[in-house]
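Mind having a look at this structure? Questions to follow.
Here the complex is missing a single protein chain, while all its other protein chains stay put.
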Amino acid sequence: MSTAIEAAVVAVIVATVVVAVAWPFLSPERGAPEPALSPRERSRLELMERRDAAYAGLRDLEQDHRTGKVGDEDYQSERRRLRAEAAGALRGLDTLDSEPGTSSPEE
Amino acid sequence: MTAAPRLVIALAVAALLAVFLVYQVARGSGQLVVTVSQLRADKDGAAKHTVQLTGTAVSCEGVDCATAQAPFTMVVKDEGSTQTVPVRYTGGSVPDAFQQGRRIIVTGHMVNGQFVANPDSLVTKCPSKYSGGGSGA
Partner (left out) sequence: MPEQVLGRRLGGLTLATVGSALLLLVLALVSYATVASVLAGLRRDRRLMRSAGNAVMAAFVCTVSAVVLLEIALVRHDFSIAVVLQHTSRTLPTPYLLTSLWASQPGSLLLWLTVLTGASSLVTLQNRHKNRELMPWVTAVLGGCMVFFASMATIISSPFERTAGVVPRDGFGLDPSLQNPYMAAHPPALYLGYVSFAVPFAFAMAALITRRTDARWLASVRRWTLFAWASLGVGMLLGAHWAYVEIGWGGYWGWDPVENAALMPWLAGTAYLHSVMVQEKRGMLKVWNVVLVTATFALSIFGTFLTRSGVVDSIHSFVQSPVGPALLVFLSIVLAFATTLLVWRLPLLRSDHKLESVVSREATFLFNNLLLLAFAFVILWGVVFPLLSEAVRGVRSTVSVPYYNFFLVAFGLPLLALTGIGPLIAWRRATPGSLWRTFRWPVISAAAGGALLALLGLGSSWPGLTAFSLCIFVTVTIGLEFARGASARRAIAGGSWPRALVDLVSRNRRRYGGYVVHLAVVLLVVGIAASGAYGSVNQAVLKPGQSMQVGGYTLTYTGMRSTTGPNYVDTAARLVVSRGGSTQGTLYPAVRDFTDHTVKTQSNEVDIRHDLRGVDVYTILQGADPSKNEVVIKALVNPMVSLIWLAGLVFVLGAAITIWPDPREARQLARRYSTALAKEA
(Lines give C-alpha, C1' and ligand atoms only; values in the text may rest on other atoms or scores of the structure.)
Protein backbone atom coordinates (compact mmCIF):
# COMPACT_ATOMS: atom_id res chain seq x y z
CA MET A 1 0.00 0.00 0.00
CA SER A 2 2.63 2.51 1.08
CA THR A 3 4.85 1.42 -1.78
CA ALA A 4 2.00 2.32 -4.13
CA ILE A 5 1.73 5.80 -2.59
CA GLU A 6 5.49 6.23 -2.91
CA ALA A 7 5.34 5.26 -6.55
CA ALA A 8 2.38 7.59 -7.14
CA VAL A 9 4.13 10.59 -5.62
CA VAL A 10 7.27 9.94 -7.63
CA ALA A 11 5.14 9.51 -10.76
CA VAL A 12 3.45 12.86 -10.16
CA ILE A 13 6.82 14.58 -9.73
CA VAL A 14 8.17 12.98 -12.88
CA ALA A 15 5.04 13.93 -14.84
CA THR A 16 5.30 17.58 -13.71
CA VAL A 17 8.91 17.70 -14.70
CA VAL A 18 8.27 16.14 -18.09
CA VAL A 19 5.54 18.70 -18.81
CA ALA A 20 7.87 21.56 -17.83
CA VAL A 21 10.60 20.26 -20.08
CA ALA A 22 8.28 19.53 -23.02
CA TRP A 23 6.30 22.80 -22.69
CA PRO A 24 8.24 24.74 -25.36
CA PHE A 25 7.26 22.07 -27.89
CA LEU A 26 3.64 21.95 -26.79
CA SER A 27 3.01 25.68 -26.93
CA PRO A 28 1.72 27.03 -30.25
CA GLU A 29 4.65 29.41 -30.82
CA ARG A 30 6.48 28.74 -34.06
CA GLY A 31 9.98 27.42 -33.72
CA ALA A 32 11.95 29.12 -36.43
CA PRO A 33 15.68 28.43 -36.25
CA GLU A 34 17.81 31.07 -34.60
CA PRO A 35 19.80 32.77 -37.38
CA ALA A 36 23.54 33.08 -36.96
CA LEU A 37 25.42 36.33 -36.96
CA SER A 38 26.37 37.35 -40.47
CA PRO A 39 29.85 38.74 -41.14
CA ARG A 40 28.30 42.21 -41.54
CA GLU A 41 26.69 41.93 -38.13
CA ARG A 42 29.99 40.82 -36.62
CA SER A 43 31.74 43.83 -38.14
CA ARG A 44 29.03 46.10 -36.82
CA LEU A 45 29.46 44.65 -33.33
CA GLU A 46 33.22 45.06 -33.48
CA LEU A 47 32.94 48.66 -34.64
CA MET A 48 30.42 49.50 -31.95
CA GLU A 49 32.72 48.03 -29.34
CA ARG A 50 35.63 50.00 -30.66
CA ARG A 51 33.55 53.17 -30.62
CA ASP A 52 32.37 52.57 -27.06
CA ALA A 53 35.86 51.65 -25.88
CA ALA A 54 37.13 54.93 -27.30
CA TYR A 55 34.33 56.88 -25.55
CA ALA A 56 35.10 55.06 -22.29
CA GLY A 57 38.78 55.82 -22.76
CA LEU A 58 37.99 59.50 -23.27
CA ARG A 59 35.88 59.54 -20.12
CA ASP A 60 38.67 57.91 -18.11
CA LEU A 61 41.17 60.30 -19.64
CA GLU A 62 39.10 63.31 -18.56
CA GLN A 63 38.93 61.90 -15.04
CA ASP A 64 42.67 61.16 -14.96
CA HIS A 65 43.50 64.62 -16.26
CA ARG A 66 41.24 66.35 -13.77
CA THR A 67 42.80 64.42 -10.89
CA GLY A 68 46.31 65.20 -12.08
CA LYS A 69 47.37 61.71 -13.15
CA VAL A 70 47.91 62.79 -16.74
CA GLY A 71 49.72 66.03 -17.66
CA ASP A 72 48.43 68.57 -20.17
CA GLU A 73 50.70 67.45 -23.02
CA ASP A 74 49.94 63.77 -22.57
CA TYR A 75 46.25 64.63 -22.21
CA GLN A 76 46.17 66.46 -25.53
CA SER A 77 47.99 63.76 -27.49
CA GLU A 78 46.00 60.91 -25.97
CA ARG A 79 42.73 62.78 -26.50
CA ARG A 80 43.59 63.28 -30.18
CA ARG A 81 44.35 59.56 -30.54
CA LEU A 82 41.16 58.41 -28.86
CA ARG A 83 38.98 60.82 -30.81
CA ALA A 84 40.58 59.54 -34.01
CA GLU A 85 39.75 55.98 -32.98
CA ALA A 86 36.15 56.89 -32.21
CA ALA A 87 35.86 58.77 -35.49
CA GLY A 88 37.27 55.79 -37.39
CA ALA A 89 34.76 53.46 -35.79
CA LEU A 90 31.87 55.83 -36.53
CA ARG A 91 33.02 56.14 -40.15
CA GLY A 92 33.08 52.35 -40.41
CA LEU A 93 29.56 52.13 -39.01
CA ASP A 94 28.36 54.78 -41.48
CA THR A 95 29.90 52.80 -44.33
CA LEU A 96 28.14 49.64 -43.21
CA ASP A 97 24.83 51.49 -42.86
CA SER A 98 25.05 53.09 -46.27
CA GLU A 99 25.72 49.78 -48.03
CA PRO A 100 22.72 48.57 -50.03
CA GLY A 101 20.52 45.94 -48.42
CA THR A 102 21.21 46.97 -44.87
CA SER A 103 18.55 48.05 -42.48
CA SER A 104 19.82 50.60 -40.05
CA PRO A 105 19.76 49.25 -36.50
CA GLU A 106 17.87 52.21 -35.16
CA GLU A 107 14.86 51.55 -37.39
CA MET B 1 54.09 43.89 -28.07
CA THR B 2 57.16 45.88 -29.00
CA ALA B 3 60.66 44.58 -28.24
CA ALA B 4 61.49 46.53 -25.08
CA PRO B 5 58.40 45.64 -23.02
CA ARG B 6 58.67 42.03 -24.20
CA LEU B 7 62.23 41.87 -22.92
CA VAL B 8 61.23 43.28 -19.56
CA ILE B 9 58.37 40.83 -19.19
CA ALA B 10 60.66 37.94 -20.07
CA LEU B 11 63.24 39.14 -17.54
CA ALA B 12 60.52 39.39 -14.89
CA VAL B 13 59.41 35.81 -15.52
CA ALA B 14 63.02 34.65 -15.42
CA ALA B 15 63.58 36.52 -12.16
CA LEU B 16 60.58 34.86 -10.52
CA LEU B 17 61.75 31.45 -11.65
CA ALA B 18 65.25 32.19 -10.40
CA VAL B 19 63.96 33.13 -6.94
CA PHE B 20 62.04 29.90 -6.80
CA LEU B 21 64.88 27.68 -7.99
CA VAL B 22 67.49 29.31 -5.77
CA TYR B 23 65.24 28.74 -2.79
CA GLN B 24 64.70 25.10 -3.59
CA VAL B 25 68.42 24.48 -4.01
CA ALA B 26 69.47 26.44 -0.94
CA ARG B 27 66.96 25.02 1.50
CA GLY B 28 67.18 21.42 0.41
CA SER B 29 64.35 19.19 -0.57
CA GLY B 30 62.20 19.36 2.50
CA GLN B 31 61.38 17.07 5.35
CA LEU B 32 60.79 13.36 4.92
CA VAL B 33 57.40 11.92 5.68
CA VAL B 34 57.73 8.27 6.65
CA THR B 35 55.62 5.36 7.74
CA VAL B 36 56.60 3.18 10.69
CA SER B 37 58.09 0.50 8.44
CA GLN B 38 60.12 3.08 6.52
CA LEU B 39 61.39 4.51 9.80
CA ARG B 40 62.37 1.10 11.09
CA ALA B 41 64.08 0.29 7.79
CA ASP B 42 66.00 3.58 8.03
CA LYS B 43 64.83 4.46 4.53
CA ASP B 44 66.78 7.41 3.15
CA GLY B 45 68.32 7.90 6.55
CA ALA B 46 64.97 8.42 8.23
CA ALA B 47 66.26 7.06 11.52
CA LYS B 48 69.02 9.65 11.69
CA HIS B 49 67.15 12.86 10.85
CA THR B 50 64.14 14.80 11.98
CA VAL B 51 61.22 13.40 10.04
CA GLN B 52 57.43 13.43 10.00
CA LEU B 53 55.98 10.11 11.09
CA THR B 54 52.50 9.02 10.01
CA GLY B 55 50.50 6.14 11.39
CA THR B 56 47.65 5.20 13.69
CA ALA B 57 47.79 5.75 17.46
CA VAL B 58 46.75 2.35 18.82
CA SER B 59 47.29 2.90 22.54
CA CYS B 60 48.62 5.38 25.11
CA GLU B 61 50.74 4.20 28.02
CA GLY B 62 48.88 4.43 31.28
CA VAL B 63 46.33 7.02 30.11
CA ASP B 64 43.19 7.25 28.02
CA CYS B 65 44.30 8.70 24.68
CA ALA B 66 41.19 10.88 24.45
CA THR B 67 42.17 12.81 27.59
CA ALA B 68 45.96 12.51 27.36
CA GLN B 69 48.07 15.54 28.16
CA ALA B 70 51.75 15.92 27.26
CA PRO B 71 54.15 14.42 28.20
CA PHE B 72 52.95 10.88 27.41
CA THR B 73 53.99 7.86 25.37
CA MET B 74 51.86 6.25 22.68
CA VAL B 75 52.25 3.29 20.37
CA VAL B 76 51.93 4.13 16.66
CA LYS B 77 51.16 1.42 14.16
CA ASP B 78 51.77 1.35 10.43
CA GLU B 79 48.96 1.69 7.92
CA GLY B 80 50.11 -1.13 5.71
CA SER B 81 51.86 -3.53 8.09
CA THR B 82 51.84 -4.68 11.72
CA GLN B 83 55.00 -2.77 12.64
CA THR B 84 54.77 -0.41 15.60
CA VAL B 85 57.00 2.17 17.25
CA PRO B 86 56.73 3.85 20.65
CA VAL B 87 56.41 7.62 20.38
CA ARG B 88 57.19 9.94 23.28
CA TYR B 89 55.25 13.21 22.94
CA THR B 90 57.34 15.46 25.14
CA GLY B 91 55.21 18.57 25.39
CA GLY B 92 52.80 21.00 23.79
CA SER B 93 49.15 20.85 22.91
CA VAL B 94 47.25 17.70 22.10
CA PRO B 95 44.69 18.20 19.32
CA ASP B 96 41.02 17.82 20.27
CA ALA B 97 40.47 15.04 17.79
CA PHE B 98 43.29 12.88 19.20
CA GLN B 99 42.21 9.55 20.58
CA GLN B 100 42.86 5.84 20.22
CA GLY B 101 42.56 4.63 16.65
CA ARG B 102 43.08 8.02 14.99
CA ARG B 103 45.56 8.64 12.21
CA ILE B 104 48.28 11.07 13.24
CA ILE B 105 51.30 12.94 11.91
CA VAL B 106 54.08 13.82 14.35
CA THR B 107 57.54 15.37 13.84
CA GLY B 108 60.66 14.20 15.66
CA HIS B 109 63.61 11.82 15.52
CA MET B 110 64.59 8.34 16.65
CA VAL B 111 66.51 7.98 19.93
CA ASN B 112 67.42 4.45 21.01
CA GLY B 113 64.48 2.77 19.40
CA GLN B 114 61.92 5.34 20.59
CA PHE B 115 60.59 8.15 18.45
CA VAL B 116 60.93 11.40 20.38
CA ALA B 117 58.38 13.90 19.08
CA ASN B 118 58.86 17.66 19.09
CA PRO B 119 56.48 19.69 21.26
CA ASP B 120 53.35 21.01 19.52
CA SER B 121 54.04 18.83 16.48
CA LEU B 122 51.17 16.38 16.91
CA VAL B 123 48.55 16.63 14.18
CA THR B 124 45.49 14.43 14.18
CA LYS B 125 43.62 13.87 10.96
CA CYS B 126 39.96 14.78 11.06
CA PRO B 127 38.23 11.49 11.69
CA SER B 128 36.37 9.99 8.75
CA LYS B 129 34.45 13.15 7.91
CA TYR B 130 34.42 11.87 4.40
CA SER B 131 34.63 8.14 5.02
CA GLY B 132 33.35 5.73 2.43
CA GLY B 133 30.51 4.72 4.73
CA GLY B 134 30.11 2.20 7.53
CA SER B 135 30.76 2.75 11.20
CA GLY B 136 32.11 6.25 10.94
CA ALA B 137 34.70 5.80 13.68
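Just so it is clear, A and B label the chains in written order, and each chain counts residues from 1 on its own.
In the analysis below, a residue touches a chain if its C-beta (ideal position, glycine included) is under 8 Å from a C-beta of that chain, and two chains touch if they have at least 3 such contacts.
For clarity, every value in this text was computed on a predicted model and none was experimentally measured.
Counting over the whole complex, chain B has residues 1-2, 4-6, 8-9, 12-13, 16, 19-20, 23, 27, 29-34, 38, 43-44, 46, 52, 54, 66-67, 69-70, 92-97, 99, 103, 105, 120, 123-134, 136-137 touching the chain that is not drawn.
Although one chain is not displayed, its contacts with chain A can still be listed: residues 1-2, 5-6, 9-10, 13-14, 17, 20-25, 29, 31-37, 41-42, 44-46, 48-50, 52-53, 56-57, 60, 63-64, 66-71, 73-74, 78, 103, 105-106.
Convention: only the chains that are shown with their structure count from here on.
A separation of 54 Å divides the Cα centre of chain A from that of chain B.
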